[in-house]
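Here it is: the structure, laid out below.
Apart from one protein chain that is not included, each protein chain of the complex appears where it belongs.
Every chain is named by a letter (A and B) in the order it is written, and numbering of its residues begins at 1.
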Amino acid sequence: MVEAALSKPENLPVGPIGRHGVGWWGISTLIVSEAALFGYLLFAYFYTGATAPAGWLLEPAPRLTLALPNTILLLLSSVVAWWAEQGIVKRRRPQALIGFGVAFLMGAGFIAVQWLEWRSKTFSLGTSSYASLYFVTGGVHIAHVLVGLVILIVIFGWTALDFFSPRRRLVVSAAVLYWYFITIASVLVFSTYYLTPYLGFGQ
Amino acid sequence: MKPSPLDYLNNAAGPRAQSILPMTWFTLGISIVVCVIIAILLWFAVRRARHGDRLVEMRSIPVERGGEGIRWIGVGLIISAVPLAATLVWTMLTLAAIAGPPAHPGLILDVTARQWWWQIQYNGLQPTDVFATANEIHIPVGVPVLVRLHGGDVIHSFWVPKLSGKTDVIPGQTNLSWMQADSPGRYLGQCSEFCGFQHAHMQFDVVAETQADFDKWQALQREPAPPPVTPEQTRGLALVEYRCGLCHRVRGTEAGAISAPDLTHLMSRRSLAAGTLLNNSGNLVGWIQNPQNIKPGSQMPNQYLSAQQLSDALAYLESLK
Partner (left out) sequence: MRQPDFRTPAIGITSLELEARLLRLWETSPGLKGFLTSVDHKQIGIRYIVTAFAFLALGGIEALAMRLQLAGPNLTLLTPAEYNQLFSTHGMTMIFLYAAPVLSGFSNYLWPLLLGSRDMAFPRLNALSYWIYLASGLFLYAGFLTGNGPNDGWFNYVPYASRDFNPGLNEDFYALGMVFLGISTTVGAANFIVTAFRTRAPGMSINRLPIMVWGTLTASVANVIVVPAVSLAFFMLWMDRQFGTQFFDPAGGGQPLLWQHLFWIFGHPWVYAIVLPAMGMVSDGLPVFCRRPLVGYSLVALSTVATMILGFGVWVHHMFATGLPGLGLSFFSAASIVIILPSAVAVFAWIATIRLGRPVITTAFLFFSSMILLFVIGGVSGFMTASVPVDWQLTDTYFVVAHLHYVLIGINVFPVVGATYFWFPKMTGRMLDEQLGRWNFWTMFLGFNLAFLPMHLTGLLGMPRRVYTYNDYGGWHALNLITSIGAFVFAIGVLLLFVNVLRSLRSGAVAGKNPWDAPTLEWSVSSPPPPYNFAVIPTLASRHPLWEDRLGNQGVVSNMERGMLLDEGKETIATTALDAAPDMVLEMPEDSAAPVLLTLGLAVLFVALLLKVWLAVGIGAAIAALALLAWFWPRSELRERTPAHG
């Protein structure tokens, strides 16, 4: 007698619990796609630079005075964002609210400092391929940070409305993952434009 | 039926194209054999099928797991791998043999591709040896010729099927191609990268001739334009300098612009407008007056010359042998 298989699972979670849910896969896939976008931007930089004649680097020794602290600022904001998510996980709503607020301010600060640095450049968008790559790569990153800031405001609001609990908070975790992503992207963009010239690229 | 002048399958006229030809036939032969084998296998497999005008009652045909089919995949892969491996090795060998420019070229040309014509510059030891011509290349037989390719505006591609494969002409970089003709003849070239409205009408000739004939041709091309003789030619020269000289060059006259083909020895060339028309009086007049009708979109505007002006221009231009 052949037996018919039967799946009888017990005590299944209903909907997403913590980070366990299809939404986590969704945001991860989106991040892979956006990471690929940054990958291609950096590819464009390395390819154009490698095939360009000498003098392509408009700044053979890029000044790190603003860019390095700014990158560190964003890294720290990721730590703050982590801490904010912990506030939800550990049922400490004030911690979450403060954390998201501070992360927002740090992100806004990042953009402000970036703007200041851009204003001090001697070249503009259309000066050369190096300039175009510099501003457009930075600009694409800033656009991602801006989207992140909007997300932080919205998460702040929803937290204030007491939507979340340690179990029900997948959208918060997704938002924080996105924030980690733009931080890592920032480190990679910074390393490419500000550090590789010192290692000899494009000279 | 005339054979296609761009045919690269049936013969090759120089070593670079000749190295490719057997591989082309080999891969073509393998391809045809593979298609025939697959067709036969399919035919024998499908032939056994049940036919029916009405929908066959599918349930009446038993479903069975059937015999071991993995063997088919294994055998198929192993058999396929053999011609693939052979092609791979042959490709590497041929590429190594013909890719690089010749170590000792007998002639170096600078070709600039523009929408929709070809400028060819011949060099030499003295400045007076340097000359430019358009849409027609002469080379001596049996001599490897290095071609430096310069992009004038958009991407084009330099292709003389009987002598060599394609090399793109890309603005911002100088690509190198080379060719050698082993028998005298006229070989047609064609732009092979879509470059705009008149990509279809962007051809050039490569004329391979004996060293003696080549030297004679080169010496003639180095000469500036002969002075006009008749009154029509004199009026024609004035017109050419005034009008055509806005874009064209005729060495030895006031017409000195370089954005259009060099006309100094116009009548020595077989065709007009990059292979679009045969070079004769009727076509020349038609081209000058109404290029947009023949090659719409080309860079040369219609001229609106009077009959007298046309005949003067023709008289002068036909002296530029």
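To be clear about the criterion, a residue touches a chain if its C-beta (ideal position, glycine included) is under 8 Å from a C-beta of that chain, and two chains touch if they have at least 3 such contacts.
Worth saying up front: this structure is predicted, and the values here are computed from it rather than measured.
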Residues in subunit A touching the chain absent from view: 2-17, 20-22, 25-26, 29-30, 32-34, 36-37, 39-41, 43-44, 47-48, 51-52, 56, 125-133, 136, 150, 154, 158, 162-165, 167-168, 170-171
Subunit B, residues in touch with the chain not shown (by the definition above): 1-9, 17, 19-20, 23-24, 27-28, 30-32, 34-35, 38-39, 41-42, 44-46, 48-56, 58-59, 61-67, 69-70, 72-73, 75-77, 80-81, 84, 87-88, 90-92, 94-96, 98-100, 115, 149, 151, 153-155, 157, 159, 161, 164-168, 170-173, 175-176, 190-200, 296-297
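Basically, only the chains that are shown with their structure count from here on.
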Inter-chain centre distance, subunit A versus subunit B - centres from mean C-alpha coordinates, in Å: 50
